[in-house]
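Missing here is one protein chain; the remaining ones are kept as they sit in the complex.
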Amino acid sequence: MTVDYLIDLIPFATDFPGLVFIAVIIACAVPIFMFIAVYALVAIYAELKVSSFMQDKVGPMGQGVGLHAGKWGLLQPVADALKLILKEDIIPSTADRKLFIMAPFIVFIGAFITMAALPFSPTIIVADMNIGIFYILAVSSLGIIGLILAGWSSNNKWSLYGAMRSAAQIVSYEIPAAMSIIGVIMLTSTLSMQGIIEHQSGFVWGILPNWIIFQNPFTFLSFFIFFMSGVAECNRTPFDIPEAESELVAGAFTEYSGMRYAFFFLSEYANMFVVSGVAVTAFLGGWQSPIPGLMDSSGWGLFWFMSKSLFLIFVMMWFRWTWPRLRVDQLMSVCWKGFIPIAFFNIFGIGLWKLIIG
Amino acid sequence: MTADQEKFIADVVEKALAGDMDAINSIEDRSVRAKAKASLVKAKRAAKAQQKSDAPAESDSPNQQETAETQSPLSILLNSTYPDEIIEVLDEGKTIQLHPKQWNEIATFLRDHPEALLDQMECLTGVDLGTEDALQVRYNLHSMKHRHKIEIRINTNRDKPEIPSVETIWRMTDWFEREAYDMYGIVFTNHRDLRRLLCPEDWEGWPLRKDYEEPETYHGIMVPKVKEGWE
Amino acid sequence: MGKCMRAYFRTIRESVSTLVTGMGITWRHMVNIRKGSVTLQYPEERWPRPERNIGFDQQDYNIIRSRLHVDINDCIGCLKCERACPVDCIKISTERVTKGEDIPEIKHTGVTSNETKKALLITRFDIDMTECCYCNLCTYPCPEECIFMTGGPNSEKHHIDYEFSQYDRNDMVYRFAKKVSDEQVAKATGINGEKA
Partner (left out) sequence: MKEIGSIRAEEMVLNIGPQHPSTHGVLRLKVKTDGEIVSEVIPIIGYLHRCFEKHAENITYEQVIPFTDRCDYIASMNNNFGFVVAMEELMDIKVPERVEYIRVIMAELNRIASHLLALGVYGLDIGAFTPFLHMFRDRERILDIFELTCGARLLYNYMWVGGVSHDLPRNFETICIDFLDYFEPNIPEFNQLLTTNKIFIERTADVGVMPAEVAISYGVSGPNLRGSGVKWDVRKDEPYSVYDKFDFEIPVGTGDHGTLGDCWDRYWVRMLEMQESCNIIRQALKAIPDNGDVHAMVPKKIRPPKGSIYRRTESPRGDLGYYIISDGSPTPFRLKMRSPALTSLSVLDEISAGWMISDVIAILGSLDIVLGEIDR
């Protein structure tokens, strides 16, 4: 939508279509990149604080600016980012140099381009494609190539283990995630992100929002399957076996340092946002207000979308700081024996529900 | 106390021990006299302690005609089965010294015999007896069922120390024998994996032997003996 | 088959319930952070040191082991602490001074606070705190109670200080003996110029 809007804005667009297209792409990419960077800082800070609070400590703190981390430690993520930027970039001498350098960018691109289809508000969306959700499911698994490249090119056994584990994991968990989304698509009859949100407008009995998660019991289950699969795709605890800091040191990222590591880090957080965004769009009514009449103008769309997404990100953090980690074979059996059968059952159930009840 | 004063006191004490108390009493300086008296008392006490500690050592001497009252059931059992293997029975039968030759067989017997059932090896200690020019291994055995224990001692000579391994009988001794090998150089024959345990594999010498001398260098690195600017 | 399915669903139920219970606990800790926080902002806030009173009959003192301190004025050079040290981090050298002159500025003669007559000039009393193992063994044999872990019975004499890191390793060698020149030593020992 935004892309079309920008193209329309330029009067001589038809004269230089290629040039204008590239310019518009850059004009969209830069804000998204800025958004990811700022959001990552916030998320890192939130992760620090959430984990600390759950562990009975106050986390990064500081009285005054200077040597300390600012008021309530607000400067801590900035300091972390600065450290990552300034840190020496080490490439192991036996590593496959080209692939080693390429890998973090591929992972980041995978997370980055999914952002293009996320509807932040009725108007703020880079491109409201008619295959939006399908596009997100497709490109979000691009990161796996980067992870495998990283693991392979590092020439380190830990990295290889991490890469192989994450490949198995991400590929497996794509299936229940996609299955849950299929149920949503069956209800909404559209692949467009905005279309899915439009379908969820209104309220049942004037109180309960007409979100897909509340539309029938199967979609309720679907939401959890999708969300947990999403957590697994982000490699977060309890599914963080690729990184598994107590087993594999740091998994695929063992040999990375400085800015390259920061890119992995950034893409992990970006991925979390994408998963939450898709879950919000597909199940929780996107940018729509949960309470009838409360701040439901289109200007508030961004607020609702962000608060819902950030809440889901908080839940992910909550998981991480509460639960232990699964073993790789248990991870697979949870996926193949737990999530996938239930996801199939859900598709069936949603179809039946739609046929019988409406 | 200066050196000549010490020497003087030592002289006087010697005289006093020989019966000449006047040598001390005639010292003029009060403090020196007090010191001399104190060291005399010390010397007398030391002599007494020497006698005392010598006494049990004598009773430790081999005594094959030990009567049954001073023996534990385990030592009687062992005595009846392997009478030739026992060198001596000490400490009311709680400690038995054996010949190394059939140790493996005896160990199996001790573990499996229903009256012994010594299924737990508590500890395996290598000892350098120093003066007797022999190395010794002490096995502390314990039975989980009967709750009795026994200590086995096996001597071996310093030049070619060899003791049969019991690593397959009590699996715990696997590492403990490796440790004893590491520290004393006692070769446990038939041990399946006799490598050094704690020291690096290329370490030279047997560190816990009494005649061990610390190496000057290790891999070309000087071993610091004295801290710089300290002595 | 039915048994299998029941086990399958029981597993799912157990998983969900126990995982949610765990989340409840972390949530409780998160919302009660104001009450439950156990950390302090270290450079600004510090843990209170333990109460001073420990149940000795005669003395009330704490037994914090922070670092060794020597009241060199009370030291009689008996070397008991040097012998007690398991890691040899104390080094003492003394000179006999009964015959020689008094050097007033280092007060090497006279009596200690326990009224013991001092007979030795301590030319060196070094403690290498990098080697110290804080076992406290050197403080017990001292007849004058002049070597102590700061705190201890003489806590008024020296403040307790946990933070004594240094930039140079040599700064961690505490030299307690008073500076004396060779001539002073010679004078004090009464051996004129021979001993250096």
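All chains are identified by letter, namely A, B and C, in their written order; residue positions are counted from 1 within each chain.
In this section, contacts are C-beta pairs under 8 Å (C-beta built on N, C-alpha and C of every residue); 3 or more make two chains touch, one makes a residue touch a chain.
Keep in mind that this is a model prediction, so the values were computed, not measured.
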In the full complex, displayed partners of the excluded chain: A, B, C
Options A:231, A:244, A:278 or A:335, residue touching the unrepresented chain: A:244
Touching residues on subunit B - with respect to the absent chain: 49, 52-53, 56-57, 119-123, 125-128, 130, 138, 140, 144, 147, 151, 170-172, 174-176, 183, 196-200, 207-208
Hidden partner interface residues of subunit C, rising order: 11, 14-15, 18-19, 21-22, 25-26, 29, 38, 50-51, 53-56, 62-65, 84-86, 133-137, 140-141, 149, 151
Residues of subunit A (touch criterion as defined above) contacting the omitted chain: 51, 54-57, 157, 161, 237-238, 240-241, 244-249, 321-330
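Throughout what follows, only the chains that are shown with their structure count from here on.
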Chain occupying the middle, per Cα centroid: C
Centre distance in Å when subunit A and subunit C are each reduced to the mean of their C-alpha atoms: 53
Centroid distance [mean C-alpha coordinates] between subunit B and subunit A, Å: 68
In the complex with subunit A, residue positions of subunit C that touch it: 12, 19, 22-23, 25-27, 29-30, 33, 36-39, 41, 44
Subunit C-facing residues of subunit A, complex: 50, 52-58, 61-63, 318-319, 321-323, 338
